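Up next is chain A:
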Amino acid sequence: MKEQVRFYEKKVRIEDLYETIREFKVRGFSYFLFMTCVDWYPRNYFEVVYALRNLKTGENVKLRVKLPRENAVLPSVAEEFPLALYQERELAEMFGIRFMNHPDGDKLENVILEDWKYDPPMRRDFDTAEFASHLFGERKYD
Partner candidate 1 sequence: MKAGVLSKIGDILGDFINWARSNSIFVLHYCTGCGAVEISPTLTSRYDMTRFGIQPVATPRQADVLLITGYLSLKTLKRVIWAYEQMSAPKYVVGFGSCTINGGHYWDSYATINLLDLYLPVDLYIAGCMPRPEAIIEGFEVLKKKIKSGEPGGWIDYERRKDWYKANQRRLFGDKI
Partner candidate 2 sequence: MSVLYLLYAFVVGAFLVGFGMKISARVKRKYGPPVYQPLMDVIKLLSKRSISHGLVQDLGVWMALAGSALLVLAIPVSPFPFINLDLIAFVYVSAIASLGVALGTAQVANPYASIGMARALMLMLGYEVPVLLTVVFFYFSLGTATLADLATLQKEGWFLFKYPLLSAGYYLALLAEMGKPPFDVVTAPSEIASGPMVEYGGKYLGFLVIYAFFHTFVSTALFAVLFLGGGTWWEVLLKQLVLYFSVVVVASSFPRFVSEKAVVYQWIVPSLFVILNFVVVAS
């Protein structure tokens, strides 16, 4: 059978997040693949997913953390994995998650959205079609 990409899952609580990440890094999972966020809008929580890979054995692991949707706060893992610097900034501006002890400071400037005065746009309750037609004008076919 050909080699497939397989992830081993592990659910983590917010308090144990930093310790678990450091433990995985010590165990050999030293390659940070990505970090993303899933918005479970009807169930009213965020789920941040970290993916790590072990380069010697080729195993991948996925760590899932559940967050409340209002006042979402997470510790920053950028000291262990510097790749997470810009990915955490992107999540901060797109979803509205706050990261404690981020190395770039406390009040971070937006990376992609310049002068953004509205709600974080990647949330599920942000209606992009209505926002686009409100800000950029109704499309006319005449």
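One rule holds in what follows: contacts are C-beta pairs under 8 Å (C-beta built on N, C-alpha and C of every residue); 3 or more make two chains touch, one makes a residue touch a chain; residues count from 1.
The candidate set was assembled so that all candidates are chains of the complex that A comes from, given by their letters.
Small disclaimer: the values here were computed from a predicted structure and weren't measured.
When the candidates 1 or 2 are screened for touch with chain A in this complex, the one that qualifies is 1. Taken in their complex, chain A has these residues touching candidate 1: 112-115, 121, 126, 128-129, 131-133, 135-137, 139-141.
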